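Every protein chain but one is kept in place in this view of the complex.
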Amino acid sequence: MYTTELGKVSPLQDGAQEDPERLAAFETRVAADEFVEPKDWMPQAYRRTLVRQISQHAHSEIVGMLPEGNWLTRAPSLQRKAILLAKIQDEGGHGLYLYCAAETLGTSREEMIDALHSGRAKYSTIFNYPTLNWADIGAIGWLVDGAAIMNQVPLQRTSYGPYARAMVRICKEESFHQRQGYDLLLALAKGTAAQKAMSQDALNRWWWPALMMFGPPDEDSPNSAQSIRWRIKRETNDQLRQKFVDATVPQAELLGLTIPDPDLNWNEQRGHYDFGAIEWDEFYAVVRGEGPTAKERITARRDAWANGAWVREAAAAFEAKRAARVAA
Amino acid sequence: MEYSLFRALTQLGDDSLILGQRLCEWCGHGPTIEVDLGLSNLALDLIGQATMLLDYAGELEGGGRDADALAFHRNAEQFANCLLAEQPNGDFARTVVRHLLFATYASALYEALTASPDARLAEIAAKAVKELRYHADFAADWAERLGDGTEESRARMAEALDWHWRFVNDLFHDDRDWAACAARGLVPLRQSLRYGFERDVSAILERAGLALPRKVWPIVGGRSGQHSEHLSVLLATMQVLPRAHPEAVW
Partner (left out) sequence: MYDWPLWEVFIRARGGLDHRHAGSVHAPDAHMALRHARDTYTRRLEGVSIWVVRSSDIVASDPAQDYSMFEPAASKIYRHPTFYVLPEAVDHM
């Protein structure tokens, strides 16, 4: 049951010592791949990490509607328009599933949205890059959704039940997202010189940000070990990144596109592609909200929520009047 | 001979296309995410209807144009949608009122079209009428909640009704081509649906504590390509890629 008792604060405050016996029992359960459900006892740090991770994921889905929405009114055929709208709508739905999962941990959606709008909560840095031509929509599906799927598939077995169930639903629905992106780029690959140039331009701009989506290198990811032990994460950032590169390079070849990395090479010995160094300074700048369109993205979300306030209040007032009439 | 039916189909198809395009502008900006998803569902229905209607129109015309050619390679004066459909979204109240007026009209119209002797049109109408009834209910639910919600929402709804009501005459205008199809029994005269429309809309508004606006000077023109200032701007956005790359396939 996803039911949450919002506002009920656990008696154990941050910084307090966890009961070692309960903690040990919890660790044993999780290590045995058992699921943790909303009303079960859990360490505060586990709860906090999950709220942060799930809400970031939810925010990413919602903010992620914007760069693609930028081309919705300019989609070049009715079918592409319908496909793109259905895809963006799915992302909104996925944001909802994830907010629901996070709410079971005792944090309300209002609080999470407020944290996003005030800049306290983060979302995936990838959505702070602009969509400059139509091929960007293909590149987002192929690379960004492709990278997201690699992250998400293992999370279907994450230890927190509501999160795992949301991920099962999301992975099932997202299977068309990457394919539609690739299909869009295939059409451009068969097209005019201008269309091919659009694709290459999009790949040039999205390749590195896509690799950054897996997060900092393992040696700079201090919480990874704990998250993996808690089954909140199931593979390391670098493992997933390598898997993504290995899967994507042949797909780019099939599209006749060149990956913008002179150091990219098949390493026979490792059985993997070697690839160039990632500019982590750029990544951290974008995380800090200094990406090219970060201000536009967050402003659009704040405006949507603020402009909708009167609608939410009106519907609540209508229901309050109805309830009062019934009670009278 | 089929020219009048071609024109009638573009009127229907363009209504769905242009209103669907407007709703696309809401995506990512709705008052809550749940409402955002709801508006996207309406837009998806409308884009689907437009595709079926304009494909059929193109086939009747026999010049090799399909729905995409009609959607992306006509100029504003060649579009035959009603003026209401092209009006900007405004605030959520204006979007709700626009949709209430359009979907109440369209659900009655498509209900009648399911009985058209033109089998293809009847088949399209059978699918569309289910969608449009849902649209009309969706808009009526919101009209009721906003009309009878807070002072602010009531004022916004009254303003939105006043804003859009001037386009209702155009919505029901039977131009020469439509009248020709009606004379052949292929479609109903729009005027014949007007009484039921006003009755249904007044009933919804009454529940919402709102009133039908007074009679206004009838503006018409959408069906014959005389649009408001907004349509060519909408088309400039919508058509930019196919116009810039006329030989491209997407």
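We call the chains A and B, going by the order they appear; numbering starts again at 1 in every chain.
Here is the rule we go by: a contact is a pair of C-beta atoms (placed from the backbone, for glycine too) under 8 Å apart; a residue touches a chain by one contact, two chains touch by 3 or more.
All values derive from a computational prediction rather than experimental measurement.
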Contacts of the hidden chain among displayed chains: A, B
Residue in contact with the excluded chain [from A:Glu110, A:Asp220 or A:Glu253]: A:Glu110
Residue among A:Leu23, A:Ala45 or A:Cys100 touching the omitted chain: A:Cys100
Positions on chain B where the hidden chain makes contact: 32, 34, 37-38, 41, 138, 141, 145
Touch list for chain A against the chain that is not drawn: 1-6, 37, 39-41, 86, 89-90, 93, 96-97, 100, 103, 108-110, 113-114, 165-166, 169, 173, 305-306, 309, 312-313, 315-316, 318-319, 322
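As a convention for this text, only the chains that are shown with their structure count from here on.
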Touch list for chain B against partner chain A, complex: 17, 21, 24-25, 27-37, 40-41, 43-44, 47-48, 50-51, 67-68, 71-72, 91-92, 144-146, 148-150, 152-153, 156, 237-238, 240-242, 245, 247-250
Chain B partner contacts - residues on chain A that touch it in the complex: 62, 65-66, 69, 72-82, 85-86, 88-89, 92-93, 95-96, 99, 134, 184, 187-188, 190-192, 194-195, 300, 303-304, 307-318, 321
